[in-house]
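One structure coming up, written as structure tokens, with questions to follow.
What you see is the complex with one protein chain gone and the rest in place.
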Amino acid sequence: MLQFLIRRTFGAFLILVLISAITYFMFFAIPQDPALLACGKNCTPDALAVVHKNLGLDQPVPVQYWHYVVGIVMGRDIQGGHCAAPCLGVSFANGRNVWSTILDRFPLTLSLMVGGAIVFLIVGLGAGMLAAYKKGSLTDKIFSGGSLVLSSLQIYFLGPLVVLALVISTGWLEMPSYTPISENPVAWFSGLVIPWAVMATIFTAQYTRMSRSSMIEQLQEEHVRAARAKGMSAPYVFFRYAWRGSLIPIVTILGIDIGALLGGGIVTEITFNLAGIGRLARDSVIQKDLPMTLGVMLFSSAFILLCNIVVDACYAFIDPRVRLS
Amino acid sequence: MRIFGSRRTQAAVIAVAAGSLALTACGGGSGNSSKGQPKTKTQQDAKKMSEPVKFGDAAASTGPAPAVPGAHSGGTMQVYQKSDFSHLDPGQTYVSDGKVLDDLLQRGLTQYAQDANGNLTVVGDLATDSGKESDGGKTWTYTLKDGIKDQNGNAITSAVIRHSIERLYASFETDGPTYVQQWLSGAGSSYRKALPKGGYDGKHLPDSVLATPDAKTVVFHFKTPEPDLPQALTMPGYSAVPIKGDTKQKYDQMPLSTGPYKIADFKPGKSMTLVKNPQWDPKTDSVRHQYVDGFDINLNVQNEDQTKAILADRGNDKNAMMWTGAVATTEVPTVTANKAAMKRTIQGYQPYVWQMNFNMNRIKDKRIRDAIAYAMPSAQMYKLDGGAFGGEVATGLLAPTLPGFDPNFDPFGKKKMPNGNIPKAKKLIKEAGAEGKKVVYAYANTQIRQQQSVVITNMLKKIGLDPVTKEVDNATWYEQMGKIKNGMDLYMTGWGQDWPSASTVIPPSYDGTNLQDGSSDYSHINDPKVNADIAKAEKITDPAKAKAAWTAIHEDIVKRINPAAPVYFTKTFQIFGSNVGGLRYSNDLNEVDVKQVFLKK
Partner (left out) sequence: MTSPVQTEDTSVPGGNGPDALTKDGAQETKTQEGLSPGQLMWRRFRRDRTGIISACVVIFFFAIALLAPLISKVYGKDPYTLYGQNSLDLLNEFNMPAGSFGGASGSYWFGIEPNLGRDVFTQLLYGMRTSIFTALGATVLIVVVGVLIGLVGGYFGGTIDYWLGRFTDLMLGFPSQLFMIASMPVITAAFVAPDENTPTWLRAGAIIAVVGGLGWMGIARLMRAATLTMREREFVEAAKISGASPWRIIRKELLPNLWSPILVQATLQLPNTVLNVAFLSFVGVGFVEPTPDWGRMFANGADYIQLDPWYMLYPGVAMVIFVVAFNLLGDSVRDAFDPKSGR
């Protein structure tokens, strides 16, 4: 187990280095001076030169990259201030510390992802199992058909419609907004209900299908049929044996989906005007704010990689046959 | 003042309100008013803003400020703001968000007082009056009031004022106004050489430039007469920064207050809490009040959400106000249809004029420039940027908020043909032999500008030109257009006054002597007569004469040279909670006047 973790962490670290390098050098391929963003009013050549110096843009790109990497590990001094250890630099656009901006925005994105995932896992797995349990019945057909249509809706289409129907026209729910859970759990919940529901709608279908088919497969496994033959009741077998086995493919898909979920987060945040990591990424890319873009990319890559490692480690708990080696 | 702080561009699309009541009114005339449609601010209202400012004496500068009728103390005001404050260091503050905030937090030597009719008077703020000039306007003397302190209780002395000016020479002060520094020590960015370390190394400007003969007196010595100094000093950029507690670059994150409120808590991108500053003495301040106990500012709330919340007027939102926000385009029909809600709104002109700049180095034939100005579909343009509550067809390059604005000056016949005179333009293009000429038209990559680009390209094709469109980063739009060799022919920029005088509009935009990369002369106009006239007008000390001179220069520029086609003037339309009192439009901030708001209960 420990060896597995070390190996995977090392691999993840390597990927992060590559991602950062690719993004960094890619950015300098743009024929636009990144310093313009920080140049301010009356961007005269003199002023521009000062900005170049302040931002360290007067040095060769590889040297800048080296400073950047060193900064992440040990922290560094930028623009007259010290930027502590995981130093992702300072935004060209507004001079804010990238790391603290990300930390500030991340809880929202995490709330969206976790909340959405809980909703779609419960609904998706439940519907899938029910469909599998009553395979071929009307319930099965409704669930399967419904999930297909729902999964074809898009957040940017469904979201505004839901807001129109449930907030603007009727006032039944609250306009999506974000309040930290530590501040006011009720407001946190009521503000995120619509985004969760909309995100979950899109993702649920896949899990319904997945859990339905893997459940059907499980129900045909020898050990399940043996248990059934022994005279155990159907529901008991269903929950005692089949359920557990069907989780493996689902966990796998979930691991892969974390990236997609983060991507779904961007659309959700833009659709509902929520200021999370996704919006931050979009805004900083459009502004060509290199440090912020790079910071968000690295942070979310690291997050995805971490989740993947956790998911892989989870296999061992769900399925004792899997060995992490 | 540029519409967007360059580093803040993403922030505030001033897009305000949809619809164009004024336009539909053209058809029905007075018949429309019977339907009870709310009127938008007209140029008649703006007229009072365009009077030249007066200069107040010691009596006008003595506190406390006259009480606001019906004012009530106490309560916490809720504030919604669309974007984060780009800067907190007053020396870096130039855009309207910061200006509104600093109206509560910071005090400088002078400040505007606004009377019941909306007329502005420059009064002494930290100083006892608006300033004493001598030597034909080359020397200005200010005496400080008694009992003025910063939030730590340290007295504000002449040394503090000198420090506040000198620190603006430091290289990290990049975004603030540069008027006074340039007047004192040289044009462009050459002034920085006079004090490269901004006084932090113990060196100071010589007494022949900035003198502090005693603890209460500050004397500015300029090379040439600078009649606008009292107005320049009202800018938040020239607020007092205490020597003790100035943390240089870090001051931008947590400044000290000298005004009636101070920052208690600031979470960037989320919220800011202002509380009363007990060291502020109302007796020393003739313009500000301290009615509410504090302000809870919620940041990153979009105009749409601001409007919805305030319109609903529930719970805490009864105490809510906008600062630089405006009623969202999508909400304008709802708000204007609601008579009770309309009572909670204010409207006013903003100082910005959107103009379609011609690159004078590339479009040299005036007939082509005139053709585009004639054909400019101004009404369609502002309709896309908010409608009648967000804009109005521009007839010239000076905003209705400026002294010298002449509503009858309309050389391109925009009032009669707000969507452009295509036949006339076609004829001009033909005369110029420019049919099929390639023009590179650049626009910023935001939704509104993209949509406007469709209208402009359409127009250019109609009049016989061959438009090449170029999408440019919005965040660095002005920096890219500010390059002399920007490679574009046409691009829209907005500029607004720094104080109500054309001297803050015409020289930065049309004075060719400043022309270099990064200057705000976006049309690259460099005309000897205009340059000479500007130099003359800048030295006129009499406000009325100055006003006449600027008006003449403006007309000359538009008619003789036409460096930029006027597109539209901007307006704002704001809504407030039902419990918010003391609402009025500030002709200095060009937003709601935050200095005198209170909560009714």
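As written, the chain order gives the labels A and B, with residue 1 at the start of each chain.
Here is the rule we use: a contact is a pair of C-beta atoms (placed from the backbone, for glycine too) under 8 Å apart; a residue touches a chain by one contact, two chains touch by 3 or more.
As the structure is a computational prediction, the values presented were derived from the model and not from experiment.
> Write down which of B:V468, B:L515 or B:A548 is the residue touching the left-out chain.
Hidden-chain contact among the options goes to B:V468.
> Write down which of B:A155, B:I243, B:V455 or B:A548 is the residue touching the left-out chain.
Among B:A155, B:I243, B:V455 or B:A548, only B:V455 touches the chain that is not shown.
> Looking at A:V61, A:L103, A:L148 or A:V310, which residue reaches the missing chain?
Per the contact definition at the top, the residue touching the missing chain is A:L148.
> Go through subunit B and note every residue touching the omitted chain.
18-21, 23-24, 27, 329-333, 377, 380, 383-384, 387-388, 419, 440, 445, 447, 450-451, 453-455, 457-458, 468-471, 480, 486-488
> Please give every residue of subunit A in contact with the chain that is not shown.
That gives, for subunit A, the contact residues 11-12, 15, 18-19, 23, 26-27, 29-32, 148-149, 151-154, 156-157, 159-161, 163-164, 168, 213, 259-260, 262-263, 266-267, 270-271, 278, 281-282, 285-286, 288, 293, 296-297, 300-301, 304-305, 308.
In the analysis below, only the chains that are shown with their structure count from here on.
> Applying the document's contact rule, which stretches of subunit B touch subunit A when the two form their complex?
2, 5-10, 84, 86, 94, 171-172, 174-175, 178, 188-189, 248-250, 252, 267-270, 300, 302, 304-305, 308, 445, 473-476, 478-480, 482, 516-520
> For subunit A, which residues count as touching subunit B in their complex?
Listed in rising order, the residues of subunit A that touch subunit B are 32, 36-48, 50-51, 54, 79-81, 93-96, 100-101, 104-105, 175, 177, 273, 275, 283, 286-289.
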